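Let me give you the structure first, and then I'll get to my questions.
Up next is chain A:
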Amino acid sequence: MMVPLSWYLIFSAALFCVGLFGVLSRKNAVAILMGIELMLNAVNVNLIAFWRYRSPSFIAGQAFAIIVFAVAASEVAVGLALIISIYRRRNTVVADEIDMMKF
Partner candidate 1 sequence: MTPMQIIFILTAAATLSAAVLVVTTRNIIHAALWLIVSLFGVAVFYVLLNAGFFAVVQVVIYIGAIAILFIFAVMLTRRLMSDSGPQSNTNWWLAAVISVLLFVGLIWMLSSWRGVTGEPPVLKSNIDTIGLLGRALVSPDGFVLPFELASVLLVAALIGAIYVAWERK
Partner candidate 2 sequence: MVFFSDPITYITNWLANLLISWGLASDTVLVIMKLLGAAMVCIFGFSLVIFTIWLERKLYARIQDRLGPNRVGPWGIFQTFPDMIKIFTKEYITPEGADKVVYNLAPILAVSAVLLVWAVIPFAPTVFGTDINIGVLYIVAVGSIGTLGVIMAGWSSNNKYALLAAFRTVAQMVSFEVPMVLALLVPVLLGQTMGVDSLVKAQDVWFVVLSPIAAIIFFISSIAEVGRAPFDLLEAESEIVAGFQIEYSGLKFGMFYVGDFLHAFTISALSATLFFGGWRGPGAETWPVLGLAYFFMKTFIIYFFVVLIRIALPRLRIDQMLNFNWKFLTPLALVLLMVTAVVEKSLIHFMPSLNFSAVGFLIFRSLVLLLTNILIIVVTAIFLRAYARREHVRVSQPRPVAVTPEPPASVIS
């Protein structure tokens, strides 16, 4: 256990930023969701790292991580279903072209 906490935090910050880049720069809506998954994973690494380094006997970090798993699963389920539905109606998954609500 000779890895300092800062390494984990830097790693998860980097993962978060890569995910953010994906969300902001991708055209394909499915790929945007992939970016969001990366960000959620970065959050989870942080939660577990804090649990391990700050309060191993208090389980809150792990319980939060469990909830993040549930949220990630529901987000993917609904997000992808929306994308499929949009694709069926409008024949596109490019996020820029889904602009019915735009003035």
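The rule is simple: a contact is a pair of C-beta atoms (placed from the backbone, for glycine too) under 8 Å apart; a residue touches a chain by one contact, two chains touch by 3 or more; residues count from 1.
Per the selection procedure, all candidates are chains of the complex that A comes from, given by their letters.
Note that this is a predicted model, so its numbers are computed, not measured.
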item	value
Candidate from this complex that touches chain A, chosen among 1 or 2	1
Complex interface listing, chain A residues touching candidate 1	1-11, 13-22, 24-28, 30-31, 33-35, 37-38, 41, 44-45, 48-49, 51-54, 56-57, 59-60, 62-63, 65-67, 69-78, 80-85, 87-88, 91-93, 95-96
